[in-house]
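See structure below.
Here the complex is missing a single protein chain, while all its other protein chains stay put.
Chains: A, B and C, in written order; residue numbering restarts at 1 for each.
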Amino acid sequence: MPKDGGIGSPTLRREDIRFLTGNGKYTDDINIHGQAYAYFVRSDVAHGTINSIDASAAEGMPGVAKVFTAKDFEGVGGVPCGWQVTDRFGEAMQEPKHPVLAEGKVRHVGDPIAVVVADTLEQARDAAEALDIDITELEPVLNMKDALKDGATKVHDDLTSNLCYDWGFVEENREAVDEAIKGAHHVTTLELTNNRLVANPMEPRVAVGDYDSSNDEHTLYTTSQNPHVIRLLMGAFVLGIPEHKLRVVAPDVGGGFGAKIYHYAEEAFCTFAAKALKRPVKWTSSRSEAFMSDAHGRDHVTKIELAMDKDGKFLALRTDTHANMGAYLSTFAPSIPTWLHGTLMAGNYTTPLIYVNVKAVFTNTVPVDAYRGAGRPEATFQLERVVDKAAREMGIDPVELRRRNFITEFPYATPVAVEYDTGDYHATMDKLLELSDHAGFDARAAESKKNGKLRGFGIAHYIEACGIAPSNLVGQLGARAGLYESATVRVNATGSISVMTGSHSHGQGHETSFAQVVSEMIGIDASQIDIVHGDTAKSPMGMGTYGSRSLAVGGSAMVRATEKIINKAKKIAAHLLEAAEGDIELKDGAFTVAGTDKSVAWGDVTLAAYVPHNYPLEDIEPGLEETAFYDPANFTYPSGAYGCEVEVDPETGKVTVLGFTAADDFGNIVNPMIVEGQVHGGLAQGIGQAMIENCAYDDQGQLLSGSYMDYAMPRADDLPMFTVDHSSVTPCTHNPLGVKGCGEAGAIGSPPALVNAVIDALQRGGHDVTHIDMPLSSDRVWAAMNS
Amino acid sequence: MTNVTMTVNGKSVSGNVEGRTLLSSFLRDDLRLTGTHVGCDTSQCGACVVHVDGLSVKACTMLAAEADGAEVKTIEGMANADGSLSVIQQAFQDHHGLQCGFCTPGMVMTAAALLKENPKPSETEVRDYLEGNICRCTGYHNIVKAIMAASGQDVSAIAAE
Amino acid sequence: MHNFEFVKPGTVADAVAALKGDEAQALGGGQTLLPTMKQRLAAPETLVALSGVDEMKGICKDDEGRLCIGGGTTHAAVAADGSYPALSAMASHIGDPAVRNRGTIGGSLANNDPAACYPSAVLASGATVTTNTREIAADDYFQGMFSTALEEGEIITEVKFPIPEKANYQKFVQPASRFALVGVFVAKFADGVRVAITGASEEGVFRWTEAEEALSANFSPAALDSLSVSGEGMISDLHGTGAYRAHLIKVMTGRAVSAAA
Partner (left out) sequence: MELSDSRTIDAPREMVWQALLDKDVLKNAVPGCQEMSGSPEEGFEAVVVQKVGPVKATFKGAVTLEDMNEPESLTISGSGKGGAAGFAKGGAKVRLEDDNGQTVLHYDVEAKVGGKLAQLGSRIIDGFAKKMADQFFTNFQEALEGPAEQEPDAEVADGAETGEKKKGWFRRMVSS
């Protein structure tokens, strides 16, 4: 049993108290005296030329401070992209400018054209209606394959085509893969779409810009997963503000799921306008605005081919993917279909030859970027769907086919450039079959049949690369920044501790779990430890929270900083105890001389550090504060087996999820309660994607699913109770905590499991249906059954 | 501008509002009770649920003027008199029924309304009652569990843990 | 939203008078109107709240045994009533609990959203819509998507429902909005069966007369076997084609008949 409050204990979350009493401080709760309100006027056409903007009537309306257009941003940089992809011919990707406000052309519904700033939001909206904007509509570019045809309308006139890049991975394997597929005993082919999604954190984005002219200091309060990254991108690339004059604060943030990683135009705007107007400027997104201005997720169209020998041994895998970038490159967009997708195509299997081709395409739609899982769900979905289809075609049980091809020896170098350090895929599969009562499924299916329903069971096994960091690796892969994490541990004189981390918590409970780690290491009560995050003025440089990296990278930095603290404290203790430093042991918050009962309490040591009357000043500086930057050697590789049991109503096509079991290997666990919560949330998003969520445009590029009236969010009655397990543990070999990350797993493993389950149900019901594109909404399932 | 007077969390308050002022704006902007959140504009997400005269309503879809003379309760008024968490709030913490916390005020207010109507709801009844409250973080598992626990039911048999 | 003058009369007469002004609009529970106004898709100059009109609230039975529901009665109150079980069951699944505490029967009927639940109950029950000036039979009241027989400024004060021998409402929900993708209300009276469909047609709520004839002769799901509904004129959107909606009409009608009590 873990000790109460230490690593492994399901400690209740300390942040809950403020959230449960209405005392959370979210960005929209921040109001600065004298603030003005910004209202963004956005394009309602997908593609068009801006002929003129007449703001004269609007400028004169009550309360209006100023109407901003692209003209006001001459000399200001575009919103930058943080990742460069080199195509398969060695050329750099095409990278269009992404202006803060549209320059000359609008390129998606929602593209900001002008901003009205006024004393109240309603005044700004009134004036916005008085703007006279003349736009000539152009043919929109929507279908990715059409967009690449010769003579297609271009989204960006200054680029040579709508192709961002044509990426091959691993290019050297291309011919060998083609040969292997040609000569194989059997090839299973599947064409599928990974549907476009909207992340929809429940808190819409907000930005409040403030400017202090007395010392030329800017402050931006924003709903961000990584305030330091925003400071870097906005300060250095957009507005030209040196970092020491720019503070970015991300206070309580109401969920992110990827959509709050990126630097957005609205953040740059509010920061810029606050200085221009010499008053604070606030922008709060409405939900309908969020649908057309938050980066979207997924949107891949793929053809995948899996070649096997007669025993079902995987010989080669080839994929051809079109990935939608939208109208501009969002911060990490180019990396999603490439390095976060292509590198995962081996999955859990020993397939020796893999070739991944990805064509990233510009279209007149909202930019697409990482959404929970980012690239890895797309990889897992294709692979686990094609494996399932292959099992049916080969007449091999889907569990058995997977087992025949599992990687069993570690470390394992895949043919797609990554090395899995640990894992035990049979163990998670065993756990899944046990917990989901797989053996009893046939009896349950028979029972459903009696009631006129079709029951199905679907399995998926996933692998993901988490702990997004290794700077030398991601640098080779095109990242324009290092992705280490930092932590400062500041021990106060009386022994309490503030840990400043560059990770950000927006639901993940870092304030609790990070404190558990430090508490365990030092042996003092967790209530003595505060975790401080989300403010560039308080924490050292940080890279933020995404890619399930917080504990594996940010937590490791904190461990390293705490180790430095302990080392120094031991020196002080050795002095106080008049013992050799090597003899000092730290246990339960006290320093003891090994083999004696001589001891000094943590608080006495920390006091000595700050009240150095009896202190080896010649050997050590006073004070007890240490910073560490941690850059891991590799990604971490969580994996797991997921099982979904569904019932299909053959009369209506309605799918009901009866049960969902997740058996994960996350390595070591710091707080199992939080880990389970992360999996639950991921499952809901994955099930949502597979069953009801869909971001849809019409043939004019109008956003049809632009509110909760048409974008189906999973509700409580759409979901069952989940069964989750994380008892299969193969600790990560290269970080001090042995942790792997758990934030995205649920969203990665669940879509293929659900689709496999529905296909299973339909086939058991005698329907010759081999694939349905997500979401498996009632009408689509019914249509598939009746086609 | 109209003058409105109402009792909010037991205290009488009044203010001048425009016709169009929503109850959610009055609470957040005038009274600085920012625990009531606004997460959508189509009355679907439920982050803004408060109680008006004992009934749950979406504060973003009710005019402040319509609440004139009413008894309003918000998340800020849900803790016990001594400041400790109420049974429902405590159950949310105990069962990890919240993550980012943004939907949480609405969830707690809806849960309170449910338990008043139906002191021992089944899992299905809880899920049905939460139809107008969207959570993007928890997958609802632990919210449902928390509400059932708050009703005094034994939730130890519910999967996971 | 645009600003407006807010008035809250205490009587039907005062409300009618207040609605005489230019661009005046009645406000029931506001569960549709307020979100619309927030989007600036409507901008009345005067909003006449009906919530203060007590004479429009409440539920009782008249001499003919009809259930009389005041136009300002909330969905929650109808759900709790129970004297017309199928109607209460239907009301208990409109929107969500918070919406049901504000939304009113009069507001829903005046709006006549093509996917709203209430119109199907009113039409299938052969209810009478009473306004400040007249009584309108259900068959005359609904005039296509969002269109009704109401004149400008006319207020629904009461709806009178004959209580059928058996009735049931089946709603197949649109997964996002939770409105009816297809909703079917079946009501069996001594002199025949009425079937009203919501959610499906571009014309709004309608009676499925073939099913009514078949079910009047034989009130069982089997009576529908030989019938089919055409997808022509049915709503086709992200959530279902016209053909799918047409198919659901038959399935849901059968289920409503099976469940009718």
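The working rule: a contact is a pair of C-beta atoms (placed from the backbone, for glycine too) under 8 Å apart; a residue touches a chain by one contact, two chains touch by 3 or more.
This structure is a prediction, so every number in the text was calculated from the model and none was measured.
Considering the whole complex, the hidden chain is in touch with A, C. For the options A:N23, A:N143, A:S496 or A:Q700, the residue in contact with the chain missing from this view is A:Q700. Touching the missing chain, out of C:L33, C:I59 or C:L123, is residue C:L33.
Residue-level contact of chain A with the missing chain is found at 44-45, 109, 125, 128-129, 288, 291-292, 698, 700, 702-707, 709-710.
Along chain C, the points of touch with the absent chain fall at residues 32-33, 36-37, 39-43, 111-115, 143-147, 202-203, 235-239.
One rule holds in what follows: only the chains that are shown with their structure count from here on.
More inter-chain C-beta contacts link the pair B-C than the other of B-C and A-C.
As a whole-number value, the distance joining the C-alpha centres of chain A and chain C reads 43 Å.
Multi-chain contact residues, meaning those touching two or more other chains, occur in chain C at positions 1-3, 39, 177-178.
Within chain A, residues 122, 288, 708-709, 713, 715 each touch two or more of the remaining chains.
Across the complex, chain C is touched by residues 122, 125-126, 129, 288, 651-652, 654, 692, 694, 696, 704-705, 708-713, 715, 718, 777-779, 782-783 of chain A.
On the side of chain C, the complex with chain B involves touching residues 1-6, 8, 27, 30-31, 34-35, 37-39, 47, 49, 51, 76, 95-99, 101-102, 177-178. The touching residues of chain B, counted against chain A in their complex, run 20, 28-29, 33-42, 44-45, 47, 74-76, 78-79, 85, 89, 92-94, 96, 98-105, 108, 123-124, 126-128, 130-131, 133-145, 158-161.
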